[in-house]
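Subset of chains shown; positions unchanged.
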């Protein structure tokens, strides 16, 4: 990232809201005055370049990316009396306002933590007055459960549950998108996304598109900030990535 | 009053004597000592008598040759070193840096502190990312606890802050945290760089 008078971030963004707030502050905008369309493309640039993206939270970043694209694509379509996209946008803005508060409190706590870390406590107290026992008030039900879980694991008589995350069918979307490209030659991605029914489907489509771009199977181009995204199949043998210019 | 305490043969003859015992008790204890417990033990007539004692104790600690101070945290009294000795202590014990909570844990802690009791789903929604990791971390550090179940399908656990939370951040009780309005004012004064920027 080029320095532009604003602080350069050295750590990765906690999540999409963190990144969005950063972009808003960078533009010195008030959260309540923000138009999602003004920050969508910058958000996507970050995602593409992978700058400061917490790798274990990619899914959350992509989820928000699809929401942004959804909001933006709806706003591009001539449907002035629609309430749906407004609620989507205002919900996101509300989240940002709330998250802004969370960050302020977190900063305050961090300052307090710093103030405490310079005060040293005794590292050990005499045996006479200390027993290696637990006081009940110090034991929470969580610790009780944790102890039991360890016993269960130790005795190996129980199968441990594994929670699997929801599985989005990227594979099916991939077949569909590649099929459309074979048939039509290109896809206007915003128009395509705008025709989908659910946020989930938008999300899956966006995931899939990113994956196809990374695999260099397709080329996605957005000529200018508010233009639609056009998707072509990658010509065979061309891997340079310089397309559409 | 606890009969067991009455059983023991004690006689605190003077203020000096009480101060000496107070020092010994605070020196020995790992946890902050409840003022009520101490006042009880000294059989103080009233709160004023105990306050006087604490003030006398602090006055002695304030002398130039002392390296400790009295700290009020988590609703109790605790002896800690003076803040201005930090760098020297670090040098003496060759300690590099104290571990701090991660930003994720601080954010999660903030939400629990201001929104308690709160579920993991609510925390995750506010942060915009799955927050099971930091919740687990804070549970293990005993800074939050399960305080009940929300009456919605699935009956998810509700989390609240603990005394350990107060102790860690040097708070006497939750009311010492500023309100959200005060917080906004506090931060509007300064510029608003992100928490995480250098």
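Per-chain residue numbering starts at 1, and chain names A and B are given in the order in which the chains are listed.
Basically, a contact is a pair of C-beta atoms (placed from the backbone, for glycine too) under 8 Å apart; a residue touches a chain by one contact, two chains touch by 3 or more.
Keep in mind that what you see is a predicted model, and the values were worked out from it rather than measured.
Student: Stoichiometry for the complete complex in this file, please, as a label-and-count formula.
Tutor: A x1, B x2
By our rule, only the chains that are shown with their structure count from here on.
Student: Using the average of all C-alpha atoms in each chain as its centre, how far is it in Å between subunit A and subunit B?
Tutor: A distance of 34 Å separates the two centres.
Student: Can you tell me which positions in subunit A touch subunit B when the two form their complex?
Tutor: 7-11, 13-18, 21-22, 25, 54, 57, 60, 64, 95, 98-99, 101-110, 112-122, 125-126, 129-130, 138, 140-143, 146
Student: Inside the complex, what are the residues of subunit B that reach subunit A?
Tutor: Spelled out, the residues of subunit B in touch with subunit A are 27-30, 69, 71, 78-81, 83, 85-86, 89, 98, 100-101, 103-104, 106-107, 109-111, 113-114, 125-130, 139-140, 142, 145-146, 162, 168-171, 177-178, 180, 183-184, 186-187, 192-198.
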